[in-house]
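Below you'll find the structure I mean.
Only a single protein chain was left out; the remaining protein chains are all shown in position.
The block that comes next holds subunit A.
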Amino acid sequence: MADVRLKGVAKAFGDKQAVSGLDLAIADGEFVVLLGPTGAGKTTTLRLVAGLERPDTGSVHIAGRDVTRLEPSARDVAFVFQQYSLYPHLSVFDNLAFPLRSPARRMSEADIRRRVAEVARLVRIDHKLENRSTKLSGGEMQRVAIGRALVRKPSIFLMDEPLSSLDAKLRGELRLELKRIQRELGATVLYVTHDQIEAMTMADRIGILADGELVQIGTPRAIYTEPANLHVAARLGQPAINLLPRGLLPDADAPPGTATIGARTEHLAIDKAANGHADGVVDWIEHLGDQNHLHLIVGGRKLITLVDPDTPFGKGDKVTIHFRDPLFFDASGQRIGG
């Protein structure tokens, strides 16, 4: 395992600037997740590290070595693709053994066997080693793909939305497994996703990408509680943060320059209206099982928060709403204070 540094990396495809001026340092053994919408430059960043793309400017360093001009095969990285990129005519065993059989390694067949068995156990596919890779389910295929990355002990694991093509249940399971495996191996991982739950649960640090630029990078906690701007704030939180113009509600000591107030569930105190004063009205309660989404109408705007399943509110109830230490943003969308 090794550390990875990107210095001022930029890459354009024709007219489209995919990544611009990207600086990113990933420490040895760190799990960094790049989060952003489609087209933000996440995958391009990953491919730049892997060497599948060459940067227009800037440099890529792995373990202190400048690898900017090196071929993917010379960089000692492992890549898990979004698609199940298995070699379809090979068995699970041969897929896992494929990277080990590179002439660059000269590993004995017995060592290969041992290593494959080890990794197969780790990704829980050891019962299907003799199967053809095309005869597996989606989850199994992706576990093999992850396993194929793991067999090699590379400098860094690059994972491009490896769980996005799986169903929700499997995604949840593999999320935990991946994190477990990463901890066990002390692996350096650069992981790309647009799923905030994956980012929040797995990352040591999250990097938020927008339009090819790294907007903010920090621990999941920091990204969540201290977002740099509206874009970052809107990326995290479930339900999404409520962005309200200043003055819609009695604003609790908003600092000067505040244009927008961002309020998540924990930033709102909602009570049933007493003595005639009300800020809003309950529009709808969305039952999710373990909790509910409370939809409020406040001055013609919609506001969504989480409430307990045994919420006392009902449709049409008038409520008072108070901010509790919300997030303040200025007119340009940058967060104020903190």
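The rule is short, and it goes like this: a contact is a pair of C-beta atoms (placed from the backbone, for glycine too) under 8 Å apart; a residue touches a chain by one contact, two chains touch by 3 or more; residues count from 1.
Going forward, contacts and distances are computed from a predicted model.
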UniProt names the one chain left off this complex as which of "ABC transporter permease", "Redox-active disulfide protein 2", "Quinol oxidase subunit 4" or "GvpL/GvpF family gas vesicle protein"?
"ABC transporter permease"
Of the candidates A:P239, A:G257 or A:G333, the residue in contact with the absent chain is A:P239
May I ask which residue of A:P88, A:G186, A:P309 or A:G337 touches the chain that does not appear here?
A:P88
Touch as defined at the start, partner being the missing chain; which of A:L48, A:I62 or A:V77 qualifies?
A:V77
With the missing chain put back, which residues of subunit A would touch it? List them for me.
50, 52, 71-73, 77-79, 81, 83, 85, 87-90, 98-99, 102-105, 132, 134, 148, 152, 168, 195-197, 238-239, 288
